[in-house]
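Presented below is the structure to which this report refers.
Note that this complex is displayed minus one protein chain, with the remaining chains in position.
Entry: chain A
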Amino acid sequence: MFRKKKQRVDPLIQHLMAVVGEKNVLYRREDLVAYECDGFTLCRGEARAVVFPANTEEVAAVVRLLNRENIPFIARGAGTGLSGGATPLGGEVIVSLVKMKKLLQVDFENRIAVVQPGYVNLKLTQSIAGEGYYYAPDPSSQSACTIGGNVAENAGGAHCLKYGVTTNHILGAEVVLPDGKVIRLGEDGIPDLPGYDLLGLLTGSEGTLGIITEITVRILKTPEAKQTILAYFDDVEEGSQAVSDIISAGIVPAALEMMDQTAIEAVESANFPVGHPLDVQALLLIEVDGIAAEVREQAKEIVEVCRRRNVREVKVARDEKEAAAWWANRKTGFGAMGAISPDYLVQDGVIPRSTLPEVLKKIREISQDTGLRIANIFHAGDGNLHPLILFDERKPGEKERALEAGSRCLKVCADVGGSITGEHGVGIEKKEEMRFIFTDEEIEAQLRIRDVFNSKNLLNPDKLFPKPGRCAEVKKEIKERKLAEV
């Protein structure tokens, strides 16, 4: 009986088990369901298997095997990505890095930490906070998402305005290339090692150039003081003018966030309400940090700026607890949409911040055209706009209309000189929208770089670039897939 069952197992699964151990391979249909998609749930596919390597050697051995057998594969962290980067399209083996979750080293003198890719973002700050340090990039999903995934997506967060996004904090990496070779980039934080900036190229490549198995990151000293300011505006334009005024005043806030009325309605109906008035058109949540004396001055100046822009109410958080409540309310903003709509689609455009009033007007038009409500959560300081399109998947045609509305929002962003994604990545979701901002030649130039690393296009295929990218390539891929399936 036992023997018979074993014989039915796909030989590939047996090979994978030989590398990582029987327990560390999932292949039954019911076990694969959880891996059908990541945080972008509108597109699903079935993986062939999921493997859980324990170390770099195992990752490399798995990759060598898959490369030899011409089987496509995908690296995956916590699966919190919002563009489908870790979603299988059918038949890929998922290399899950969640078992590689150690903090390997902290060197306070050099301000670096070395982590494995499955290490959770927030844990790093928690482990070093006692010594007065933190890790700056803070995507909203930071209590779940992994640093490996952050590197793949070049993740952002609310506090990128002053401190930059993930790529500005990554100093070194160990990488398993798509053919199974292991290389090191950046030499654990030695700056400017001679050569092309491959580490910079790999960061944000959405898992298409290599699988990162160890990461050296920069850690920062926790600022001496912090103040959080909340401002309510009856007019969106006044609110966005206040944003420009703050920047023009020479202040670089640590964070500068905006929510519109629909977004406020959602966060106030969800798990972390803080009593925002429901009839304001926009709120700003601003954080300044640094030397105590300066922070006090800047907070005062920000309050003044808001008053000059006819703010309805502006207040400075009394204490850390109040600031934390405001931030929890904001950081759970996406999920809060669930409280006012059965489904929602989050978009991730970037605009020159001065064009905000114009862009919001156009998004309102899209909302009217499609009959779908759109809430806006905005990293106003760096121009990263998240339109949240509310819909009900059960109603026929709404999902399609939502996708169309999302794409139109991105077109608006591209047309004012912006980008189609600021921090969520292209993944599956925005492949076609790449054409809004890049010419065929520019896309081809990027594909040429992918070929240098990932010549057989086995690592995370069919992501990031629009189809048909290159006719010859598509045909080759289909042929290879068929061969692999045989």
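Throughout what follows, contacts are C-beta pairs under 8 Å (C-beta built on N, C-alpha and C of every residue); 3 or more make two chains touch, one makes a residue touch a chain; residues count from 1.
In the analysis below, contacts and distances are computed from a predicted model.
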Problem set entry | From "NADH-quinone oxidoreductase subunit D", "Sugar ABC transporter permease", "Glycolate oxidase" or "ATP-dependent helicase Lhr and Lhr-like helicase", the hidden chain's UniProt protein name | "Glycolate oxidase"
Problem set entry | Option from A:39, A:117, A:156 or A:406 whose C-beta touches the chain left out | A:156
Seminar exercise, completed: Touch with the missing chain holds, among A:41, A:127 or A:354, for A:354
Seminar exercise, completed: The one of A:11, A:130, A:194 or A:275 in touch with the missing chain is A:194
Seminar exercise, completed: Touching the unshown chain, chain A contributes residues 107-111, 132, 153-154, 156, 160, 164-165, 167-168, 183-185, 187-201, 203-205, 209, 221, 223-224, 244, 247-252, 290-291, 293-294, 297-298, 350-354, 379, 382-384, 417-426, 430, 434, 437-439, 441-443, 445-446, 448-453, 464-465
